[in-house]
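Report on one structure; see the data block that follows.
Heads up, one of the protein chains got dropped from this complex, but the rest are sitting where they should.
Coming up: subunit A.
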Amino acid sequence: MSDVVQKDLAEAREVCPTTSQRLLKEGALLVDVREPDEVAQVGFAGCEVVNIPLSQFEDRWQEVPRDRDVILACAAGVRSLKATYFLMYQGYTRVMNMKPGIDRWVQRGFPITGSAEAVGGSAAASSCCGGTAEAKPPPAAAACVCGDGDVTTASACCGGAAQSKSSCC
């Protein structure tokens, strides 16, 4: 089918919705990889966002700019992590994954289109980077626990988001 070059991919940078908000205000682009029917129910708003469904991502990844920060997002951060790694495979360096995704975004009261009732995540989850049925958190993020507005553990929050200096989650 095709010659393949296996590449050693570094661990993807992951950012929580709150950190994402800051980065988006600073000019990052949000790429929502959820499918159109999901986006129609509830979508990200208040920022520059494009929708490239994961099912079309292999054909449309070139639409993602290389010269600015890009945050990939989905419902809980699993599909978008796959897309993040795919872009890293393609040589992108300014990409990061929002974890969790729109479920937590909605819980935080950030701007949306559609209905907040459409999100499927567990509102009861209190730990950052987890709390959804989509997948368990990766080891790097498993230890992070962030309360609302509590910055005491920000350095450990959301894996690669440790570089961020603002409050997390």
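FYI, a residue touches a chain if its C-beta (ideal position, glycine included) is under 8 Å from a C-beta of that chain, and two chains touch if they have at least 3 such contacts; residues count from 1.
Rule of thumb we're sticking to: contacts and distances are computed from a predicted model.
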Checklist entry - Under which of the names "Glutaredoxin", "Cytochrome bo(3) ubiquinol oxidase subunit 4", "Amidohydrolase family protein" or "Sugar ABC transporter permease" is the non-displayed chain listed in UniProt? => result "Glutaredoxin"
Next on the checklist: Considering the complete complex, identify which of A:Val15, A:Val64, A:Leu81 or A:Val95 is in touch with the unshown chain.
Outcome noted: A:Leu81
Next on the checklist: Suppose we count only contacts with the excluded chain; which residues of subunit A make the list?
Outcome noted: 1-9, 11-12, 54, 57-58, 81-83, 85-86, 88-90
